[in-house]
Every structure is written in structure tokens, then in C-alpha cells.
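All protein chains of the complex are present and in place, except for one that has been dropped.
Up next, chain A:
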Amino acid sequence: MTSMTRSFTRVPPILLLFVLIPLLVEGFWVFWPAVQGFWLALTNWDGVSPPRFVGLDNYARMIDDPVFHTAVTNTAIWLVLFGGLSAVGGLGMAVLLQKERRGVGIYRAALFVPVVFSLVATSLIWQVLYQPGGIFDSSPLADPDTALHAVLVPALWRQVGYVMVLYLAGLKGIDPGLYEAATLDGATAWQKFRHITWPQLGSVNSVVLSVIVIDSLRSFDVVWSMTRGGPYHSSELLSTYMYSTAFQSLKLGYASALAVVIFVLAFGVIVTYLVRAFREN
């Protein structure tokens, strides 16, 4: 016991430095700019002149900005489809591939491979698949009615593999004794899933939820490299709109306000869920 207290109190100063310096670096290069973002959202700034304080004008402007409305709707669609389908698909694949059979590793690896690719490379592959005269007569990326969904497919293709791995790890942690007992009691496969697998996956679920909410709100590269939010803003997400507002239109104040909206959405969804999850426990 004495030796343990000693080791706690006498942290070598060099180790302390190794904790404090990264914290300071992180604070300065990550937290401080993030805080500045909130301030910039209240200004008009072109990146060159000093920012001009405009109060809540940037937020007021969102109310009549048709592109913002499209971006919000699309982000909501994206959150539901991308989040929902990747969770369902990932869980389904994990349950299907959970048992150790011969060759199951190949299937797991095959589903995981898209996660390894960079999203920009992935979108290049899909762009070729979508070429007019390929699978489709005309490219679904060019049609404003289908562009968003056409971009969603490659994003899902990647995310399902990722979520599957999270669930596979979760499934491995379930005590096989529970299933044996259930089999003895004559439970059906569905009953086993409903009453053993699902409740046991509770903690993994909150991880998966956080991951998919964050990933869908920061989905950017796949959309930007395939459509740039077009044709005429039909596949615009909040993230792509924020980027083009900041770096094409050089309206950094308005773009910061958009970033704040994205932050509030991500934070809001996750905190609500976590609070509920903790209460249930």
C-alpha cells in the first residue's frame, strides 16, 4: 500500500511534462480555435480584414437561406439513412459472421476492406461505376433527385464494415453460457437475439451511436469529391455547405455559424442519448 501511494505522489517531472505539454498543445491548437469559432460565428469576416461584430445576424440569415434549408434537410436524411442503415447492416453482418466457420475470416475481411480505403479513392471507384453508359444510362450523380442517395451508397459501403467490426467485438464479449441456457430452455433464434444479444450489446450500442452520429455529421469528403454538393445544391450537406461558404465564398463568419450548428446537432444528439442510457443503468 505504501509503495502504491509513493508511486502516485512521486510522479517523475519528465512524465508530468509529457502529459502537460500535449495538453497545452491540444488546448492551443484544438480547443482554442474551437472556442474562437463560436466568436467568429458572431462576426462578418473575409479572412483578411479584422472580423466585424454583427451579433446574431449570421443565425438570422440562415432562416431565409434556401441552400441552408436544403442542407439541413439533406443532413437529416443522411443522419437517418446513413446512421440507420449502417447500424442495421453492421449488426446484421456481425450476427451473420459471428460464428467461427471455415472461411468466415474472408467474408469479414471483405466487408472490412472498404474501411481501409481512403474515402476519396472510394468515391473515385464509385464515380466510374456511375459513369453514364455504365450501370445506369445516365449518371445518378447528375440528377438532383438521386444525387444524394447516389453518394450515400459508397458512404454506407464503407461504414457497414466499420460498424460490423464494432458489433463483432461486442458479440465476442457475451458469455456463451447464456446462449446454452437459452437453448436448454428451448428459446428460438429470435428470442435469443431479443433477450440475450440485444441487451448485452447495450454498451456497444452507445459507442456505435456516437460513432455514426459524428461520422454522418462530418461526412464531407465523399460528397465533396463526388458532387461538390451539386447539381445545384441538391446533395448539399451542412458540412459541404460550410466548406464552400468558408473557402469558396470566403464568408468565414457565416461558415463559423454553420459549424456551430453542426456542433450543436452532434453534441445534442449524443448527450441526449448518453443521459438516457445512464439513467436506464
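Points to keep in mind about this one:
Heads up, the rule we're going with is that contacts are C-beta pairs under 8 Å (C-beta built on N, C-alpha and C of every residue); 3 or more make two chains touch, one makes a residue touch a chain; residues count from 1.
One rule holds for everything that comes next: contacts and distances are computed from a predicted model.
Chain not shown in the complex: UniProt lists it as "Carbohydrate ABC transporter substrate-binding protein, CUT1 family", one of "Carbohydrate ABC transporter substrate-binding protein, CUT1 family", "Ca-activated chloride channel family protein", "Multiple sugar transport system permease protein" or "YCII-related domain-containing protein". When the missing chain is restored to the complex, the residue among A:Val25, A:Ala60 or A:Ala76 that touches it is A:Val25. Mapped onto chain A, the footprint of the missing chain covers residues 14, 17-18, 21-22, 24-25, 28-29, 32-33, 36, 44, 46-49, 66-67, 127, 131-133, 138-139, 141-142, 144, 225-228, 230-233, 244, 247-251, 254.
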